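All protein chains but one are shown in place.
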Amino acid sequence: MINWLLRALAVSLVLIVVYVIARLIYDTYKLFRTRASRDDKAVLWRDVGAIGIAAQLVVLGALAALFSYLWSNFRARTDLIGLDLNFDFLDQPGNISIADNPLTPGDSVGAAITQGFLNTIRVIMIGIPLALLLGTLVGVSRFSSNYLLRKIATGYVEFFRNIPVLVVIVFLWGAVFLNGFPRSQEAWKPLNSWFIFSNNRFAFPSLMGQDNFEAYRLILVVALFVAIAVAVWRTTVFNNTGAPHHRVLWGLGTFAAIAAVAYVLLGGPVTTSKPDLDDRGRVFSGGIRMQMPYAALTFALVIYTATHIAEIVRGSIMAVHKGQEEAANALALSTFQRYRFVILPQAMRVAFPPLISQFLNFTKNSSLAIAIGFTETTSLIQNLFGQSQPAPQLILILALLYLTLSLVLSAFGNIINRRLQIVGR
Amino acid sequence: MSDNMTINADATQVGGNGNVMIDVTNMDKFFGDFQALTNINMKVGEQEVVVVIGPSGSGKSTLIRCINRLERHDRGSIIVDGVELSDDIKAIQNIRRETGMVFQSFNLFPHLTVLENITLAPRNVRNIPKAEAEATAMELLERVKIPDQAHKFPGQMSGGQQQRVAIARSLAMKPKVILFDEPTSALDPEMIKEVLDTMKDLANEGMTMICVTHEMGFAREVADRVVFMADGEIVEVGTPEHFFTNPQEDRTRLFLSQIL
Partner (left out) sequence: MAENVNPVVLPADVAILAAQNEANQAPSQKLPPGEWLKKNLFSTPGNSIVTIIVGAIAAAALFFAARWVIDSDFQIVRTNLRSFMIGQFPRDELWRPWASAYVLLAGIGLTSGALARSSYELSVSQELPAEKESILGLARRFWGIIAVMIFFVSFARTVLPFIGLAGAFALVIVAREVGWRLPASVRRSAAFIGASLVVISTLVLSGTSHLGGLVLGLIAFIWVLREVGRRDLPAGITGIAMRVAPALLAAIVVYVIQRAIPHEGFGWEDWGGLHITLFTTVVGITLGMPFGILLALGRRSDLPVLKTVSVLFIEFVRGVPLISLLLASGLLLPLFLPVDFDRPADLTLAIVVIMFFSAAYIAEIVRGGLQAVPKGQTEAAQASGMSAASVQRLIVLPQALRAVIPAMVGQFIALFKDTSLLSIIGILEFLRVSDTSNAQPEFVGKGLAGVTYLFVALGYWAFAYTLSKESRRLELKLGVGTR
């Protein structure tokens, strides 16, 4: 993957340079074409077009000089310390192992970086939805008629929004998780040890497939389709007769009913898996386990980002014009209908672009795992620095990985945003 | 039209066909410490057209916004079609269902098409089938003379067209009374006529209407009664002829001399 990205980078840089030079040549050609066809042409050094081209040539020349100067310094220094400027080290053994990860020290540097990158993705895949959920709840809470809820939401936002995210991370890690939870030998096991909390791992119960699990999974997929069909049917009924559709309730009900019947008929194809900890407090088995640094990083980022999302949610709802609410009221829409059909669709449009930039911030902030030793992209690459792997190439790769993530996220966001904004224009 | 109506500050005589549609008694309204409306007494009959005029800040918009509970009145009672307006959400929704409103700034929903704007409330509040709601909407759009705009978004239309959509939207709920809150104040001069024409048609079809407006021509031509308000009070009430030719109160005369 990394080699592929590097190649893409090289190609796009070449393309950009070619584009710029081609544009310059084309503009110059066009300039002289126009000048040739006109009798009242200005003196060349006072021609608006010529000045533009000259200015660009100067900038280009200055940049080229600067880069060649920096590059010669760079080559001189790398030669001095004997640094190879190639990417062969990616295939060498990395001597890296990551907690809860199949990576072995014998695996290549490239494989290690890939695993680190996957850990970054794990943080953002769990963290962003959680932050969105918490942020929306808090943002909406600030409109609550309940004084206590409103004030607590405000206090939460105003406190956590105004301290650095790094402080939230190290506080949660150093003060709450490491010192607030018992060592794994004395792990805290609430609810009849269905949950295990220690300052090493969190463990939660999970589901485990038994006999007939494959069949059950298939039935669940079918049930999903049936549920969708029922929801569509309810919508048709609503369109035809005007009777309230309750399609979500109907859909969920159908799904639950099929799932329950199939569960009984297949003789319990799924059981719960209870997490367990051996006597010495070392080996976990069963359930879902969560590494401490992972939990600390994800929760801290969620706590911090949610405050920003809450502000966006609050602002975007308030940004919907007051007349819209009045018009909805005058049409006798209920509170739910008012939000569902009038306020939220409009608020979402205002909120979406800043939300995307918060998601990007979340992604970039996940690199602060470096401070608490959760081995994601940045922290893993820092480990590699420590093993005297070549820094320039690694930094290039580091930047490239985050650039890719940012590009993918913002491209995705832009597609949705365009769909949102296009309506009503 | 009842020509025998005298000119006085009593707005409680019922016009129209004699059945009371709206009954406001001893109503007061405050904004903080500021008293916006003082002791309002007014009755509106079925099929009657009442035009409310007055200088800005006189409380006329507040008065009609109290009738469908966009503002909460502080004292007195408001009865719309036999239902008393209280804090009871059921009563409020019942009254709003029977009361259409047209705003100065249109307040169409910008993210919905014209057709969706019109059918939203009938489908979700009145539970009317989609096809039927859309057919009604198309009829209404014919009536306000913009049937070809059904699938446009409000932002793509002129102000006059938007306001006519807003009228169609409130008509779609088949209301018993429509409140107009300065419907032409935000419009360019050339668009005012198309909206006023639509309103005239409505009046001729026997719709009960309360219009807050600055269009004196409209008041003269269409109104059954003109209510003049100033400083949160009803100052003078009368038929248009009497009102415009022979106003009794100084404040009315001053106002009319300023605008005519």
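We just call them A and B in the order they show up, numbering each chain from 1.
Throughout what follows, a residue touches a chain if its C-beta (ideal position, glycine included) is under 8 Å from a C-beta of that chain, and two chains touch if they have at least 3 such contacts.
Source: prediction; values computed, not measured.
Peer 1: Taking the full complex into account, find the residue in A:M1, A:A42, A:A65 or A:I163 that is in contact with the omitted chain.
Peer 2: Residue touching the chain left out of view: A:I163.
Peer 1: With respect to the chain omitted from the figure, which of A:L44, A:A399 or A:I416 is a touching residue?
Peer 2: The single option touching the absent chain is A:A399.
Peer 1: Pick from A:L63, A:L218, A:V232 or A:I288: which residue touches the chain that isn't shown?
Peer 2: Touching the chain that is not displayed is residue A:L63.
Peer 1: One chain is left out of this view; which of A:P182, A:P205, A:G286 or A:G315 touches it in the full complex?
Peer 2: Checking each option in A:P182, A:P205, A:G286 or A:G315, the one touching the absent chain turns out to be A:G315.
Peer 1: In the full complex, which bits of subunit A touch the chain not displayed? Write them out.
Peer 2: These residues touch the chain not displayed: 16, 19-20, 23-24, 27, 52, 55-56, 59-60, 63, 70, 73-74, 76-78, 80, 144-149, 152, 158-159, 161-168, 170-171, 174-176, 178-179, 311-312, 314-316, 318-319, 322, 350-351, 353-354, 357, 364-365, 367-368, 370-371, 378, 382, 385, 391-392, 395, 398-399, 402-403, 406-407, 410, 414, 417.
By definition in this document, only the chains that are shown with their structure count from here on.
Peer 1: Taking each chain's centre as the mean of its CA atoms, how far is subunit A from subunit B in angstrom?
Peer 2: Centre-to-centre distance between subunit A and subunit B: 51 Å.
Peer 1: Name, in rising order, each residue of subunit B that touches subunit A in their complex.
Peer 2: Touch list, subunit B to subunit A: 68-70, 93, 96-97, 99-101, 103, 105, 107-112, 120-121, 123-133, 153-155, 169-170, 173.
Peer 1: What part of subunit A is in contact with subunit B in the complex they form?
Peer 2: Per the touch definition, subunit A meets subunit B at residues 238-244, 321, 323-324, 326-334, 337, 341-342, 345-346, 349, 423-425.
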